[in-house]
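The structure appears below as structure tokens.
Removed: one protein chain of the complex. Kept in place: all other protein chains.
In this document, chain identifiers A, B and C correspond to the written order of the chains, with residue numbering beginning at 1 in each.
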């Protein structure tokens, strides 16, 4: 497991939650969700995180910026299966001027079980592909505590 | 099965062939290739068709044109399975100024079996999203017989 | 466009509705949803159709039956884009003993626009891969009118 510098203690935090139902297309011949697909769920989790803080990730791209993935990691505990409803919990692990790290925990609903945990680190690039500071007001938004915000799916 | 106007008789024609090996990610919990993934193979087949005729589909996009899918169809006979090597045969079914229809037949190698057959119809759009004639020299290339061309993977 | 025998008039019917938000992973370099991914949404639509009628498609598989796709078709009108919320409307187009045809219409929320329309036909197979009648009580459920049922996501 890899260390990550957390700006605040998140152990008691449920993060921003997103529910989704496992698609047939996401399973493989082993009968479980194919391992790469959890990273798709992580992406949905961080988009939801932004939305909860008051902006759409799309707005950042419309300004000519992109958050490109620099590193991605996942630890697999138990598999998700077709038709399961799972919750993706997304946390802010680190926020710097030009870099942001999200953490994720995916749990199955019902008798709650942690299925996978992951982390992704992103750099902010401008349209020319240069590393830039995350522009305002997005950087300020990202530094807020999502639990203080009202949810809107 | 749907009628399509063919510019020439293609029944004896093997079309342009592309071999590929079935990926684990392409299977589903039924143990076979998920039905939507054959359309991904069709896309690879038509890209190979263009390549055989002397151009890359990418060049068309670099000029500001796109071939957008207007219609797609697939008939499923037998499933492809993990690690199978299959051949995608791609045919030109129809070529008009602003529209092109490709046909596909996917067969398993070894004791040859037809797995699926399909068809996709594409419109040519410019950067502004207007329907346009397929630009030269691409339209002329597409009207050629690929079996007269040398292959280059 | 292909004819399909409808058991009842569905023109005024909204079918069974399922909302979903477009994922980044579902887009392609053209900036729109990749054409094969609409078939994934169709699968979610028919699973929701079953759920609304009182059973999970999974239960059918747990009894050793499968509904395999025999034919799939999609007509593309306008593209869905990242972060759009779309509604998949699913209809029963035909129900026979061993065969079922679903129809689909995907619309964008907001100023409602039809994006794509499609149809899939499925055969019922047993564990040995033989074509069988859709087992009871599933066949009976499928013949019911979903608008008479209460929704449960």
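Following the convention adopted for this analysis, a contact is a pair of C-beta atoms (placed from the backbone, for glycine too) under 8 Å apart; a residue touches a chain by one contact, two chains touch by 3 or more.
Remember, it's a predicted structure, so these values are computed and weren't measured experimentally.
On the side of subunit A, touch with the chain left out of the figure occurs at residues 2, 30, 35-37, 39-40, 43, 66, 68-76, 79, 120.
On the side of subunit C, the interface with the absent chain consists of residues 24-25, 27-32, 34, 36, 81-82, using the contact rule stated above. Contact between subunit B and the absent chain runs through residues 21, 23-25, 40, 43-44, 47, 56-58, 82-83.
Here, only the chains that are shown with their structure count from here on.
Of all chains displayed, C has the C-alpha centre closest to the centre of the whole protein C-alpha set. Annotation: 29 Å between the Cα-based centres of subunit A and subunit C.
In terms of their C-alpha centroids, the spacing between subunit A and subunit B amounts to 36 Å.
Among the residues of subunit B, those in touch with two or more other chains are 30, 36.
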